[in-house]
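Missing here is one protein chain; the remaining ones are kept as they sit in the complex.
For chain A:
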(Lines give C-alpha, C1' and ligand atoms only; values in the text may rest on other atoms or scores of the structure.)
Protein backbone atom coordinates (compact mmCIF):
# COMPACT_ATOMS: atom_id res chain seq x y z
CA UNK A 1 0.00 0.00 0.00
CA UNK A 2 1.41 3.39 -0.92
CA UNK A 3 2.14 5.87 1.83
CA UNK A 4 -0.78 8.31 2.23
CA UNK A 5 0.05 11.61 0.61
CA UNK A 6 2.76 10.15 -1.63
CA UNK A 7 0.68 11.10 -4.65
CA UNK A 8 0.56 14.70 -3.46
CA UNK A 9 4.32 14.71 -2.98
CA UNK A 10 4.79 13.22 -6.44
CA UNK A 11 2.71 16.03 -7.94
CA UNK A 12 4.85 18.63 -6.21
CA UNK A 13 8.00 16.87 -7.44
CA UNK A 14 6.78 16.95 -11.03
CA UNK A 15 6.15 20.69 -11.05
CA UNK A 16 9.41 21.42 -9.26
CA UNK A 17 11.38 19.31 -11.72
CA UNK A 18 9.69 21.01 -14.66
CA UNK A 19 10.64 24.38 -13.22
CA UNK A 20 14.34 23.50 -13.29
CA UNK A 21 14.24 22.39 -16.92
CA UNK A 22 14.35 24.62 -19.98
CA UNK A 23 10.99 25.91 -21.08
CA UNK A 24 9.55 25.01 -24.46
CA UNK A 25 8.37 28.47 -25.47
CA UNK A 26 9.40 29.46 -29.00
CA UNK A 27 10.26 33.17 -28.95
CA UNK A 28 9.30 33.47 -32.57
CA UNK A 29 9.78 37.06 -33.69
CA UNK A 30 13.11 37.24 -31.85
CA UNK A 31 14.25 33.74 -32.69
CA UNK A 32 13.45 32.20 -36.05
CA UNK A 33 12.05 28.68 -35.87
CA UNK A 34 14.16 25.78 -37.04
CA UNK A 35 11.96 24.36 -39.75
CA UNK A 36 12.34 20.79 -40.94
CA UNK A 37 13.40 20.23 -44.57
CA UNK A 38 10.44 20.10 -46.96
CA UNK A 39 8.51 22.61 -44.84
CA UNK A 40 5.52 23.93 -46.74
CA UNK A 41 6.02 27.67 -46.52
CA UNK A 42 5.53 29.08 -50.00
CA UNK A 43 5.66 27.73 -53.56
CA UNK A 44 8.48 28.86 -55.81
CA UNK A 45 8.33 28.77 -59.62
CA UNK A 46 11.39 27.80 -61.64
CA UNK A 47 9.94 29.31 -64.78
CA UNK A 48 12.78 28.21 -67.07
CA UNK A 49 11.47 24.68 -66.62
CA UNK A 50 7.81 25.50 -67.20
CA UNK A 51 6.33 24.31 -70.51
CA UNK A 52 2.82 25.65 -69.86
CA UNK A 53 1.42 22.14 -69.79
CA UNK A 54 -1.27 23.44 -67.39
CA UNK A 55 -1.20 20.25 -65.32
CA UNK A 56 -0.68 22.17 -62.08
CA UNK A 57 -3.56 24.55 -62.76
CA UNK A 58 -5.86 21.67 -63.65
CA UNK A 59 -4.97 19.56 -60.62
CA UNK A 60 -5.17 22.40 -58.12
CA UNK A 61 -8.17 21.63 -55.84
CA UNK A 62 -8.62 25.33 -55.05
CA UNK A 63 -8.16 26.61 -58.57
CA UNK A 64 -5.67 29.11 -57.26
CA UNK A 65 -3.11 28.90 -60.08
CA UNK A 66 -3.55 31.29 -62.99
CA UNK A 67 -1.61 30.66 -66.22
CA UNK A 68 -1.69 32.64 -69.47
CA UNK A 69 0.44 31.77 -72.48
CA UNK A 70 0.69 32.13 -76.21
CA UNK A 71 2.23 30.07 -78.99
CA UNK A 72 5.25 31.12 -80.96
CA UNK A 73 6.50 29.54 -84.11
CA UNK A 74 10.13 28.59 -84.16
CA UNK A 75 11.68 28.45 -87.62
CA UNK A 76 13.07 25.12 -88.79
CA UNK A 77 16.44 24.28 -87.33
CA UNK A 78 17.74 22.73 -90.55
CA UNK A 79 16.96 23.80 -94.09
CA UNK A 80 13.99 21.84 -95.42
CA UNK A 81 12.81 20.99 -91.93
CA UNK A 82 9.43 21.68 -90.41
CA UNK A 83 8.94 24.76 -88.26
CA UNK A 84 7.90 24.05 -84.66
CA UNK A 85 5.47 25.81 -82.36
CA UNK A 86 6.46 26.54 -78.75
CA UNK A 87 4.47 27.69 -75.70
CA UNK A 88 5.60 30.93 -74.11
CA UNK A 89 4.55 31.75 -70.55
CA UNK A 90 2.84 35.13 -70.17
CA UNK A 91 1.49 34.94 -66.67
CA UNK A 92 1.92 32.51 -63.81
CA UNK A 93 0.29 33.44 -60.49
CA UNK A 94 -0.62 31.58 -57.34
CA UNK A 95 -3.27 33.05 -55.05
CA UNK A 96 -2.02 32.14 -51.57
CA UNK A 97 -5.24 33.36 -50.01
CA UNK A 98 -6.90 30.36 -51.68
CA UNK A 99 -4.01 27.91 -51.64
CA UNK A 100 -4.38 25.15 -49.06
CA UNK A 101 -0.76 24.06 -49.28
CA UNK A 102 -1.61 20.54 -50.42
CA UNK A 103 1.39 20.47 -52.73
CA UNK A 104 -0.42 18.65 -55.53
CA UNK A 105 0.85 21.15 -58.12
CA UNK A 106 4.41 20.41 -57.08
CA UNK A 107 3.75 16.66 -57.24
CA UNK A 108 2.20 16.72 -60.70
CA UNK A 109 4.68 19.06 -62.39
CA UNK A 110 6.47 16.74 -64.85
CA UNK A 111 9.27 19.25 -65.52
CA UNK A 112 10.27 20.18 -61.95
CA UNK A 113 9.20 23.77 -62.28
CA UNK A 114 7.49 24.11 -58.87
CA UNK A 115 9.18 23.74 -55.48
CA UNK A 116 8.38 24.15 -51.80
CA UNK A 117 10.24 26.90 -49.99
CA UNK A 118 10.22 27.11 -46.16
CA UNK A 119 9.71 30.89 -46.19
CA UNK A 120 6.45 31.68 -44.42
CA UNK A 121 6.57 35.37 -43.51
CA UNK A 122 4.58 36.88 -46.36
CA UNK A 123 1.47 38.05 -44.56
CA UNK A 124 -0.18 41.08 -46.15
CA UNK A 125 -2.68 43.68 -45.05
CA UNK A 126 -4.50 43.48 -48.39
CA UNK A 127 -5.73 40.08 -49.52
CA UNK A 128 -5.00 40.91 -53.18
CA UNK A 129 -1.33 41.13 -52.34
CA UNK A 130 -1.41 37.42 -51.57
CA UNK A 131 -1.65 36.63 -55.29
CA UNK A 132 2.01 36.20 -56.07
CA UNK A 133 2.82 36.89 -59.70
CA UNK A 134 5.45 35.25 -61.82
CA UNK A 135 8.39 37.44 -60.81
CA UNK A 136 7.64 37.04 -57.11
CA UNK A 137 7.26 33.29 -57.51
CA UNK A 138 10.61 33.27 -59.32
CA UNK A 139 12.14 35.18 -56.40
CA UNK A 140 10.99 32.47 -53.99
CA UNK A 141 13.11 29.99 -55.95
CA UNK A 142 16.25 31.50 -54.39
CA UNK A 143 14.99 30.41 -51.00
CA UNK A 144 14.42 26.79 -51.95
CA UNK A 145 16.89 24.67 -49.98
CA UNK A 146 18.91 21.84 -51.49
CA UNK A 147 17.11 18.53 -51.13
CA UNK A 148 18.05 16.86 -47.87
CA UNK A 149 20.44 13.93 -48.03
CA UNK A 150 18.94 10.47 -48.05
CA UNK A 151 18.86 8.37 -44.93
CA UNK A 152 21.91 6.13 -44.51
CA UNK A 153 20.02 2.92 -45.33
CA UNK A 154 17.63 4.43 -47.85
CA UNK A 155 16.81 2.86 -51.19
CA UNK A 156 18.82 4.18 -54.11
CA UNK A 157 17.08 6.91 -56.12
CA UNK A 158 15.50 5.54 -59.30
CA UNK A 159 17.45 7.84 -61.63
CA UNK A 160 20.76 6.82 -60.16
CA UNK A 161 19.77 3.14 -60.20
CA UNK A 162 18.85 3.35 -63.88
CA UNK A 163 22.09 5.10 -64.78
CA UNK A 164 24.15 2.66 -62.76
CA UNK A 165 22.48 -0.36 -64.43
CA UNK A 166 23.16 1.09 -67.85
CA UNK A 167 26.83 1.58 -67.01
CA UNK A 168 27.12 -1.96 -65.64
CA UNK A 169 25.56 -3.43 -68.77
CA UNK A 170 27.88 -1.42 -71.00
CA UNK A 171 30.86 -2.60 -69.05
CA UNK A 172 29.68 -6.21 -69.21
CA UNK A 173 29.24 -5.85 -72.96
CA UNK A 174 32.69 -4.37 -73.36
CA UNK A 175 34.15 -7.17 -71.28
CA UNK A 176 32.33 -9.78 -73.38
CA UNK A 177 33.59 -8.18 -76.55
CA UNK A 178 37.10 -8.16 -75.24
CA UNK A 179 36.80 -11.82 -74.27
CA UNK A 180 35.39 -12.71 -77.67
CA UNK A 181 38.18 -10.85 -79.41
CA UNK A 182 40.84 -12.48 -77.26
CA UNK A 183 39.55 -16.06 -77.64
CA UNK A 184 40.10 -16.41 -81.45
CA UNK A 185 43.51 -14.81 -81.17
CA UNK A 186 44.66 -17.32 -78.55
CA UNK A 187 43.23 -20.44 -80.23
CA UNK A 188 44.04 -19.32 -83.79
CA UNK A 189 40.66 -20.60 -84.93
CA UNK A 190 38.92 -17.69 -86.52
CA UNK A 191 35.27 -18.25 -87.50
CA UNK A 192 34.40 -20.67 -84.68
CA UNK A 193 32.84 -17.92 -82.58
CA UNK A 194 29.26 -16.92 -82.87
CA UNK A 195 30.29 -14.14 -85.16
CA UNK A 196 33.27 -11.94 -85.48
CA UNK A 197 32.63 -8.87 -83.42
CA UNK A 198 32.86 -5.77 -85.47
CA UNK A 199 33.18 -2.30 -84.15
CA UNK A 200 29.89 -0.89 -82.91
CA UNK A 201 27.96 -4.16 -82.92
CA UNK A 202 26.84 -5.88 -79.75
CA UNK A 203 27.32 -9.54 -78.96
CA UNK A 204 24.20 -11.73 -79.08
CA UNK A 205 24.47 -12.34 -75.30
CA UNK A 206 24.02 -8.67 -74.55
CA UNK A 207 21.41 -7.47 -76.96
CA UNK A 208 20.79 -4.18 -75.13
CA UNK A 209 24.41 -3.36 -74.60
CA UNK A 210 25.71 -0.11 -75.85
CA UNK A 211 27.38 3.04 -74.76
CA UNK A 212 25.84 4.21 -71.53
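Everything that follows uses one rule, which is that a residue touches a chain if its C-beta (ideal position, glycine included) is under 8 Å from a C-beta of that chain, and two chains touch if they have at least 3 such contacts; residues count from 1.
By our rule, contacts and distances are computed from a predicted model.
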item: Name under which UniProt lists the unshown chain, selected from "Anti-sigma factor antagonist", "Fe(3+) ABC transporter substrate-binding protein", "Alpha/beta hydrolase" or "NADH-quinone oxidoreductase subunit H"; value: "NADH-quinone oxidoreductase subunit H"
item: Option from A:18, A:73 or A:125 whose C-beta touches the chain left out; value: A:18
item: Interface with the undisplayed chain - residues on chain A; value: 8, 11-12, 14-16, 18-19, 21, 23-25, 27
